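Note that this complex is displayed minus one protein chain, with the remaining chains in position.
Should a chain be cited, it is by its letter among A, B and C, assigned in written order, with residues numbered from 1 in that chain.
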Amino acid sequence: MTGPTVNASTNTNDRSVFLRRESAARGYCRRFDTVFTSARGSLMRDEAGREYIDFLAGCAALNYGHNDPAMREALLAHIGADGLAMGLDLHSTAKRAFLDTFESVILKPRGLPHRVQFTGPTGTNAVEAAMKLARKVTGRHNIIAFTNGYHGVTLGALAATGSAYNRMGLPLSGVTRVPFDGYMGSDMDSAALLARLLDDPSSGVDAPAAILLETVQGEGGLNAASPGWVQRIAALARQHGALLIVDDVQAGCGRTGSFFSFEPMGIVPDLVAMSKSLSGFGLPMALVLIHPDHDQWRPAEHNGTFRGNTHAFVTATAALQTYWREPGFEAEIARRAALTHAHLERIGREVPGSVLKGRGMMQGLDVHSGDLAGQVCSLAFARGLVIETSGAHDQVLKVLAPLNTPLPLLEQGLSILHGAVTDTLATSLRHAA
Amino acid sequence: MTGPTVNASTNTNDRSVFLRRESAARGYCRRFDTVFTSARGSLMRDEAGREYIDFLAGCAALNYGHNDPAMREALLAHIGADGLAMGLDLHSTAKRAFLDTFESVILKPRGLPHRVQFTGPTGTNAVEAAMKLARKVTGRHNIIAFTNGYHGVTLGALAATGSAYNRMGLPLSGVTRVPFDGYMGSDMDSAALLARLLDDPSSGVDAPAAILLETVQGEGGLNAASPGWVQRIAALARQHGALLIVDDVQAGCGRTGSFFSFEPMGIVPDLVAMSKSLSGFGLPMALVLIHPDHDQWRPAEHNGTFRGNTHAFVTATAALQTYWREPGFEAEIARRAALTHAHLERIGREVPGSVLKGRGMMQGLDVHSGDLAGQVCSLAFARGLVIETSGAHDQVLKVLAPLNTPLPLLEQGLSILHGAVTDTLATSLRHAA
Amino acid sequence: MTGPTVNASTNTNDRSVFLRRESAARGYCRRFDTVFTSARGSLMRDEAGREYIDFLAGCAALNYGHNDPAMREALLAHIGADGLAMGLDLHSTAKRAFLDTFESVILKPRGLPHRVQFTGPTGTNAVEAAMKLARKVTGRHNIIAFTNGYHGVTLGALAATGSAYNRMGLPLSGVTRVPFDGYMGSDMDSAALLARLLDDPSSGVDAPAAILLETVQGEGGLNAASPGWVQRIAALARQHGALLIVDDVQAGCGRTGSFFSFEPMGIVPDLVAMSKSLSGFGLPMALVLIHPDHDQWRPAEHNGTFRGNTHAFVTATAALQTYWREPGFEAEIARRAALTHAHLERIGREVPGSVLKGRGMMQGLDVHSGDLAGQVCSLAFARGLVIETSGAHDQVLKVLAPLNTPLPLLEQGLSILHGAVTDTLATSLRHAA
Partner (left out) sequence: MTGPTVNASTNTNDRSVFLRRESAARGYCRRFDTVFTSARGSLMRDEAGREYIDFLAGCAALNYGHNDPAMREALLAHIGADGLAMGLDLHSTAKRAFLDTFESVILKPRGLPHRVQFTGPTGTNAVEAAMKLARKVTGRHNIIAFTNGYHGVTLGALAATGSAYNRMGLPLSGVTRVPFDGYMGSDMDSAALLARLLDDPSSGVDAPAAILLETVQGEGGLNAASPGWVQRIAALARQHGALLIVDDVQAGCGRTGSFFSFEPMGIVPDLVAMSKSLSGFGLPMALVLIHPDHDQWRPAEHNGTFRGNTHAFVTATAALQTYWREPGFEAEIARRAALTHAHLERIGREVPGSVLKGRGMMQGLDVHSGDLAGQVCSLAFARGLVIETSGAHDQVLKVLAPLNTPLPLLEQGLSILHGAVTDTLATSLRHAA
């Protein structure tokens, strides 16, 4: 690809340099242990020429699949014309086109007056920016976050992230943890608990700068909050002078069916953190939507070299124009979500006690066993399907197919999943016998 | 660029959407208030067709200039072949090519046994990963950082960053601040002070997990540490069981003359954070080099969606092959550094009390006045030169030209700078008269 | 008292120097705005010779009333013999007598193997010592504390205290807040919630060093935990490797009927913080009981000048010998508790919706209005009764009479309280009419 390389690996699927030189921090490549080379739409191809249906989609960073043709052409044209590649936060024609398009296609039709802050191009950076801004605006420190939330791994965002594995026992501070909707089943109304904690001047919960939530907790196990619960949380934020931050890094960009995950709930967050599928093409990009009332940043107060990834602006603009200018796209997502739901219901019947989770195109099946879920994923991979788990115990099979996956491929992938579940259970029973 | 846009700005250099929809957090675009469209090498072009010599180089993220032909071709070929664009941290041929090349071109010739951790593609994320790993490895919390250091704005890294403007009065913790080399002029030996603080069980400075430093503080005002001081700091780290982290985000990738900024000092850091010019093309990318003794990460313990930006692997590989396979590149940098130095000396003679700062291709002139430096930059921009300031009071004119800037362009840019200084001083004198 | 003073106040009840020279931090003296001079048993006397029945008892620091004769004689004898007054943490005959007595009268009969750490003589200091020791023993940082808990105002203990008024918006850390027993009425089982939070590796609640609780929350509003709930919390602590710390500063020393408040629950805490009535005489004294398995202190690791208040040892020894050597004392407390309960029930019938709170000799009436409760206290004071409120809204009338209050005085005090409630309500009704 880049001419004769020095000391290049010459064998197909040679993984020796990864073992020799890549840190033990590497993760996904352990389960999906091959060397990928190219991809298009919902199909990935490895060096041996094997194809895989992609139900991981860059962990929801590839909502429109790999190498979408419209985005690809726009990007090739941009590069071919010596378009700016990186421009710090300078004005550029590419950024302007993105802002114009984002305004007209996304913000205006939804009546959102928000401004756009381009942050360092990672979800965690957008979350950190939102948390810092909320603290600045309110003069308060505490941020309410929820059980099983995932918001990133830099220290500010990590304090809000639930996973002990990622928290690493570090002394994190500034966050009060509250049970998410449904955390104790129907036994506990966690919005009522939060209301009491905030009303009670002796609860020990400091007046919050913000309430930070995902409407569907992707990493946390596809826990979908009910609209009523989210509305009550939004009302609590307003009532107590806290900003409402929706972390739409994973659930946004159409993943739940609408562009923003919170659209069906009729709320207007003060701040929205976005990333992942924003560029459409899988290029690093992140932003925070800020209600104008709260845009109290000073110039470059939250800075970062790559806060303008111009290539990402180009593909992001194309993504909005291709998929979001017409209302038909949401119907296409809904159709695939329904199909996924029906299949998962059928699969679920095979796993006693399993529970369907999530909504839209972030659905999954909680099989109550990380071991089982892991075995299913491995078997599915052997059969040509890339699919991962989520949840506190990695016990949820998580279908994150591209939103535009052709229906036959979606069916095929779900069939592979179905077969992998059936066969894994059969093997388990044999072993148990 | 992307076909007829909806509601697009139609006037050349139309900036209305930025005012309407971009957050007040935007920064560089305020001084350089035009709309850039394309760039090649050391020249940027705005929408009106005006060209600018680039002495900012993406704040050292464009060490090889804009749209370097070799990288561009490699990237176009990759995209044209439906090469993976984003692959989480899966194995890919592009990542393998990068690792193979980085090993053979950079690590092996320098005898570095380090492993590579791909982090979220921002410098702050790499620094956070390094800080977290040091804390995990040592079981300690405290990290020694230095006055005027800049390490990023997410909360973990921000605790180590010196700027009050960026720190925003947030309650940051886990860092002990020590004067950088030369902070008090020749009156104080800050390595001796640190030695005493670490030796003294009652100093109040907790046993450190790491000592974190830049060998040249870019944002802090181009403060270059002496080799002897860095060696003593490295020895203190070893002696006290702390890891030495070099933040080479800005000073690395050849900016000071060698690939790593610490090469002339003969030290081997435990961890090195890199980003900015790593991809060569200005694409977001970051990594941590980890001495194998300390690679104690568990899989995905520090994770992040974009920790594999495949486009960046492609251009980064091309950058290493194009510029670093042959030893001649360092001589080219040295030549430009000498030329820059000579010019700055001449310019400096016009500004009473001014001081030359930095080394290699990160040199500048401390004019002891943020106002003056700002006026110079604005005048230079009006004359076709993009140049910025750094330092606690923005009082240092900072030359960060691409390392491969053609000599005539470099001369031309320095002449513009010289003229801008001369004319700004003349205007000041007139006003004062 | 001390001979002719310089510039002494000469008028009875002269309060000018307090206004002139005492900080605005002063509190109780605002409601009880007279100048007290002497006291005996349950009666206090002010400078004008007026007597007051004491239902505040030094906020439970005077469980045996004022100037108990046995303790007084012991203290006078000690001082008369030039007994050591302050001895740091040196061995002294007074400390030995206390330890011998505490061992034989309190620890041995209850089968408690605990060791005694004498801390700085305040409850908050004992709590800080317990929190620090738990962190040391477990190597963990997080401590579980409960809504409406009160543990002191130095920063470590304050992080566990619920009151926003005392927390002052300071950035406190290291504590996770969980609802106390009954916090949401019968709608929520907070032990089940805690169990889930601790079991769930993605709950965001870090593995705790300790669970810290009061069995009856004195300042929090006389919230009494049920034995079953406390047992389940104790089991959770054991199961998750956390130490159980009972803060018995206010509820201990017989206040709830037994020496320790947790005796009826059949649990053995790892650490117990005690203070307030420990000395019996109202002299500053505090200690932590430490299960021998956890006595990992190094010499003077937690130190403090007054950790041996020898006068307090003398009176504390007398208190144990006088009151706790015979089992009859608990019956006397129970009798007074029952009488208090009966009266409060009667009083409660006059206040619609009021709720009886607490147990033993720390009972009260939640009248759901801080204003009402405050007016009642003020009227009671005007009629010769010192009584205070507690609770998040100061809405609980709190009866903290000495445990040995003569029955007629107890009756008289409760009658004054009853009258004050009746008359305050009548006045309110008149005003409302």
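Definition applied: a contact is a pair of C-beta atoms (placed from the backbone, for glycine too) under 8 Å apart; a residue touches a chain by one contact, two chains touch by 3 or more.
Remember, it's a predicted structure, so these values are computed and weren't measured experimentally.
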Using the touch definition from the header, name the shown chains in contact with the chain that isn't displayed. B, C
Of C:Arg177, C:Lys276 or C:His343, the residue that touches the missing chain is C:Lys276
Listed residues C:Ala97, C:Ala273 or C:Leu410, member touching the removed chain: C:Ala97
What is the set of chain B residues that contact the non-displayed chain in the whole complex? 140-141, 145-149, 160-165, 167, 169, 171-177, 179, 183-184, 187-189, 192-193, 196-197, 200-207, 220-221, 391-393
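Heads up, the rule we're going with is that only the chains that are shown with their structure count from here on.
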So if I look at the partners of chain A and the partners of chain B, which chains show up in both lists? none
Take the average of all CA coordinates in chain A, do the same for chain B, and state the distance between these two points in whole angstrom. 29
For the pair chain B and chain C, the C-alpha centroid-to-centroid distance in angstrom is 57
Considering chain A alone, which of its residues make contact with at least two other chains? 141, 165, 171, 173-174
